[in-house]
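Mind having a look at this structure? Questions to follow.
The complex appears here minus one protein chain, its other protein chains still in place.
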Amino acid sequence: MTCHCTPAVQVPGRRIDADPESVERGLVCLVLTVVELLRQLMERQALRRVDEGDLTDDQIERIGVTLMALEDRMAELREHFGLDPEDLNLDLGPLGPLLPRA
Amino acid sequence: MADATAVWAYCVADRMAPEWFSHLAGVGEYPVSVVTGGPLAAAVSVVGLAEYGEQALARHLEDLTWLESTARSHHAVVEAVGAHVPVIPMRLATLYRDRDSLGAMLEARQQDFAEALGRVTARTEWGVKVYAVRPEPAATAAGEDHDADRPGAAYLRRRRSQLDASQHAQRAALAGAEEIHASLGQLAVAAGTRAPQAPQLSGQSDPMILNAVYLVEDGESAAFAEAVQRVASLHEPVRVELTGPWPPYSFAFVAEAAPAARQ
Partner (left out) sequence: MSQPVATRRPAAVRYERIALVDLLDRLLAGGVVISGEVRLSIADVDLVHISLRALISSVSTALEHGSEHS
């Protein structure tokens, strides 16, 4: 499993795993990726519930507003750590990426 | 001292002339020379084990700068030979203990190499990479959103139509890639696919949905290139890149033999 946040070019002679800044960045990336995964799952689940039609308008509104706030918060966190949406993903090798690319 | 050096093999052909690569610096700036074995010849460099031994190599292979420079040097020799004769490229960092070992291997495996050479003679490898182009984010359907007082519901509607659109686009792109591979494969003697390239290495943000290689008769190369242009325009939303001509790295398959009998 690899996180896409590791910088693509090595400083010659310097090993990435010895760089503390990079390790921390890797952790942040991992955590945010998991949060993003949960956000996307919740979003899909919410849409399914809306489809099933057993939610009141108020409930739908509350869910929508919450998800909207969550998306904004994620954008803030990404910006704070200088990450693009594409950076938040996990490569599971043969299984492909964790998060859908769209 | 034989222990201090090893022999880096670039490629194999049925003949080799030093003037083909006398203008080139090999890996690590070592000169390029020829080793023969049976009816075959290999382009080689004798390299120092201090930099090319197992541990040193393991370190170097982590260094993208070293890797790039070495890869380009290796490829330059393969290309130089390939400009004159059918060539079987060796993988990067294929080393032999000494010239005699390599010569013995060539002699022992001459049949396999002859088959491989026959397979690639008068043929060229081309690479075709297909990227899915992200669809333009759908303009918010302003007409639908008369619920200014229900932004949450509006948000959910937007997200649903975005997800539907992107799913649709993905399926269309993948189907397009399959069709492209199938139709280009018709024009090739052999075709194959490689795993998609890591975005950090390719620098591409659009997802790669096809990384294909084709072995095409030399006489058909122009037609092949035209076909690539054609299929590129027929299949939206994808972007198609053609690379080549390549020496036949992807079609030079020679099975690893069981260990040779010990003398």
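Order as written gives the chain letters A and B; numbering starts at 1 within each chain.
Here, a residue touches a chain if its C-beta (ideal position, glycine included) is under 8 Å from a C-beta of that chain, and two chains touch if they have at least 3 such contacts.
Just so you know, these numbers come straight off a predicted model, no measurement behind them.
J.: I'm checking contacts with the chain that's been left out. Which of B:V46, B:L102 or B:A173 qualifies?
T.: B:L102
J.: Among B:V12, B:V46 or B:V240, single out the residue that touches the unshown chain.
T.: B:V12
J.: So which of B:L57, B:A114 or B:L163 would be touching the chain we can't see?
T.: Answer from the full complex: B:L57 touches the omitted chain.
J.: Please give every residue of chain B in contact with the chain that is not shown.
T.: Per the touch rule, chain B residues meeting the hidden chain are 6, 12, 15, 53-54, 57-58, 61-62, 64, 67-68, 71-72, 74-75, 82-86, 88-97, 101-102, 104-105, 109, 116, 122, 124, 127, 185, 190-198, 200-203, 211, 213, 218-219, 221-222, 225, 242-246, 249-254, 256-260, 262.
Keep in mind that, in the parts below, only the chains that are shown with their structure count from here on.
J.: Give, as an integer number of Å, the spacing between the C-alpha centres of chain B and chain A.
T.: Using C-alpha averages as centres, the distance is 31 Å.
J.: Quick one: in the complex, what on chain A touches chain B?
T.: That would be residues 4, 6, 8-10, 12-13, 15, 43-44, 46-47, 50, 57, 60-68, 86, 91, 100-102 of chain A.
J.: Taking the complex as given, what residues does chain B use to touch chain A?
T.: Result: residues 62-66, 132, 134, 150-156, 159-160, 163, 166-167, 169-170, 198-201, 203, 205, 207 of chain B touch chain A.
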